[in-house]
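One protein chain is absent from this view; the other protein chains keep their places.
Presenting chain A:
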Amino acid sequence: MKPDTVLSVKDMHTVFATPGGTAHAIRGVSFDLRRGERLGIVGESGAGKSALVLSLLGLVEPPGRVAGGSVWLNGRDLRTLSERQMRRVRGKEISIVFQDPLTALNPVRRIGPQVAEVLLMHGDLSRKQARERAVGLLADVELPEPEKCYAAYPHELSGGMRQRVMIAIALANSPDVLIADEPTTALDATTQAQIITLLNKVIEERGTAVVMITHNMGLVADFCDTVQVMYAGEVVEYGSRDRLLDRPAHPYTAALLASVPAMDARRDLPLPALSGLPPSLTDLPEGCAFAPRCPLEGERGLCRTTRPAPRILDGEPDRMSMCHFSAEQLALTS
């Protein structure tokens, strides 16, 4: 574990029971998050990014189940906590901003109480104090007329304003870790930029560590310090933003980046689909999960028979790639 680690995830496994068999949605994911770090998680749809988030918070519901692993936060393994104890962690030490702000607020309740309740649940404030703090939070996320927003219903606010409310809720108790699961995907480009600017500001003020899940490589390049690439429930590559974007060590990362045309010119493009499909999570190939789509694999038997181990790259500390031929991939881009 790195010295100033806030969150340390070790060998997480999550499965879903489906009619077609057990889907292994998360397969041995490990990573560390330092205080104030901004980690980007990228990967195709279905890679397991959201499942990972729910697993960390203990919110996987049947037919899903966390099958193993540990989540260390502030000195204890969240997986050993009771549901009662977990409730004191969620929204206090770790919180989430979800993708779709339009459906993330309860439509029949006013905005204000939905913000204030997260304060009331985790602190011993009076209702009046919670109300004042909530209005303050709405002002912090730069909502015009926070008093009016407090009394408004969700449908009276625009998508961008609602996402600001969600950020206010997530940051209300100054959590150690903020997870943003595609926080801007549902918004138009201008609003996206405003939300990211706001996130930058409020995170900096509080020194919050962020896990930013996104399909948007431009956002990774602008916002994140480190990047983790997920494929079929595994972290296939991890590294600092610049190293990883400039010199991918995993063929999947390389393919992802290659599929973003003219990265420098058009950084705001979302990830387009790669050729081929990810493997079925109920029936994974024996060797490397990426082998059927891998341009580097050729006809090499090793990739088809042996699952590559996560490997620290030579001469690159803090850099991991899960590929038998990382060196060759690196050589391609140097």
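Here is the rule we use: contacts are C-beta pairs under 8 Å (C-beta built on N, C-alpha and C of every residue); 3 or more make two chains touch, one makes a residue touch a chain; residues count from 1.
Methods note: contacts and distances are computed from a predicted model.
According to its UniProt record, the chain left out of view corresponds to "ABC transporter permease" among "Cytochrome ubiquinol oxidase subunit I", "Hydrogenase iron-sulfur subunit", "ABC transporter permease" or "Dihydroorotase". From the options A:His24, A:Arg38 or A:His122, the residue with contact to the chain not on display is A:His122. Shown as candidates are A:Ala104, A:Leu138, A:Leu171 or A:Leu219; the residue that touches the absent chain is A:Ala104.
Although one chain is not displayed, chain A still touches it through residues 57, 59, 83-84, 87-92, 95-96, 98, 100, 103-110, 117-118, 121-122, 153, 155-156, 166, 169.
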